[in-house]
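Note that one protein chain of the assembly has been removed; the remaining protein chains are unaltered in position.
== chain A ==
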Amino acid sequence: MERKTKITAEEGKHDLLITREFDLPVELLFRAHVEPDIFEQWMSHDYGTTKVKKLEARAHGGWLFQTSDLQGNVVFQANGVFHDFEPNKKITRTFEMNNTPFPVQLEFLDFSELTEDTSKLTIHVIYKSIELRDQMLKMPFSQGMNMAHNRLQEIVHKLK
């Protein structure tokens, strides 16, 4: 079975859907979202480390994570509040990037069991406006560029 992440972003709307099927029981899929040490692992990459500063896994609990570059400078921070929290079923949370002009967005995460060993995650993200959604869609690309630049810089530093 093909397991691929799908993005549905209809034109002229201020929301989008991210869907993905996993070769994992729903319990493990859920754990990956609420246990800080696991979350840090899959949110980190070669050019940045993600640290969970706060993750109060309950309704009205807060969360905060930071991503640092290889020199240890914090390059990205995001925070929010859990509004709804039902283990192995759903998480409703706000998401806001610190120190950016982007306003808060609302995220509905639905976890569902497909079989004993497979599960599905649906993330429904709601943005303040159509323009903001479209801007956000283009963002990972520019972020990727920045990171590529940082990496380049790092390589160049080593050459010095």
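Things to note:
Following the convention adopted for this analysis, contacts are C-beta pairs under 8 Å (C-beta built on N, C-alpha and C of every residue); 3 or more make two chains touch, one makes a residue touch a chain; residues count from 1.
We adopt the following convention: contacts and distances are computed from a predicted model.
Its record in UniProt calls the unshown chain "Transcriptional regulator", which is the match among "Oligopeptide transport system ATP-binding protein", "Peptide ABC transporter permease", "Transcriptional regulator" or "DMSO reductase anchor subunit". Across the entire complex, the residue among A:Thr5, A:Gln71, A:Thr100 or A:Ser129 in touch with the chain not shown is A:Thr5.
Interface residues of chain A facing the missing partner chain: 3-7, 9, 11-12, 18, 20, 22-25, 28-29, 31-32, 38, 41-43, 45, 121, 130, 134, 136-141, 144.
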